[in-house]
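Starting off with a structure, shown below.
Yeah, one chain of the complex is gone here, protein chain that is, but the others are all in their spots.
For chain A:
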């Protein structure tokens, strides 16, 4: 069963091509991640699929319904959580949930099972106004409101941006549970570590999909030799590494630099080069690639 199918979607804002010939399919009950930096076109894609924006060309179906022709039916079946908190801040937690339930012609009681795990965590604060909730609780409320009408497809646009690491982890656990209820989830995120939690991911840059696959396959396809390098002066090290010819790419990754090197380069040779440059406390060791390395490599290729 295909829950979302997208064919050749294009969207332009003036001269800027926000989405460039995007095509992909999401199977029912899948968590599908759209991974990319800010401004890559993630939100435009979500707005098109949730019938808020019209594409210039291309077609798409959500739950078998055309996004242009059957937009009214689609709105009954999808749940959308925009990147920005968009509930009524002057209504209480319970009033917000009740309001969105009635708007979809249902009641809290009817679908309480679905949101129980999530809503029970914020239920103690149900008389508090939504604007006064913490970031993590706002997120949970927004997810509850997006789920209250039992949607078949859930669109989550950067749901964890600006949320603390603990809440982020909890949030992804909730998504896992929803998946078990056979709800399809399309989620976008700028965080590469969250990509590993999706069933399949699409890496997006400047409106183009770089690669679509499971996270593991994408990592497996990484062919370069990857090392981590460390020294006492990290910033000077970065410049020196980038000037060294046998090194293909070099990016900062927290407390180390990740480099991809030409095959004939030996670790000793690099170490000697760095010693010549006056670096001390040098550490070089091979690394297993992660999604971010893959993204950087793919993005680099496109740029060339």
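Keep in mind that, in the parts below, a residue touches a chain if its C-beta (ideal position, glycine included) is under 8 Å from a C-beta of that chain, and two chains touch if they have at least 3 such contacts; residues count from 1.
Here is the rule we go by: contacts and distances are computed from a predicted model.
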| item | value |
| --- | --- |
| Name per UniProt, for the chain absent here [options: "ABC-2 type transport system permease protein", "NADH-quinone oxidoreductase subunit N", "Cobalt ECF transporter T component CbiQ" or "Phosphoribosylformylglycinamidine synthase subunit PurQ"] | "ABC-2 type transport system permease protein" |
| Contact residue for the chain not shown (choose from A:82, A:136 or A:289) | A:82 |
| Which of A:1, A:68, A:103 or A:267 contacts the chain that the document leaves out | A:103 |
| For chain A, the residues touching the chain missing from this view | 50-52, 72, 75-76, 78, 80, 82, 84-91, 95, 99-100, 102-105, 145 |
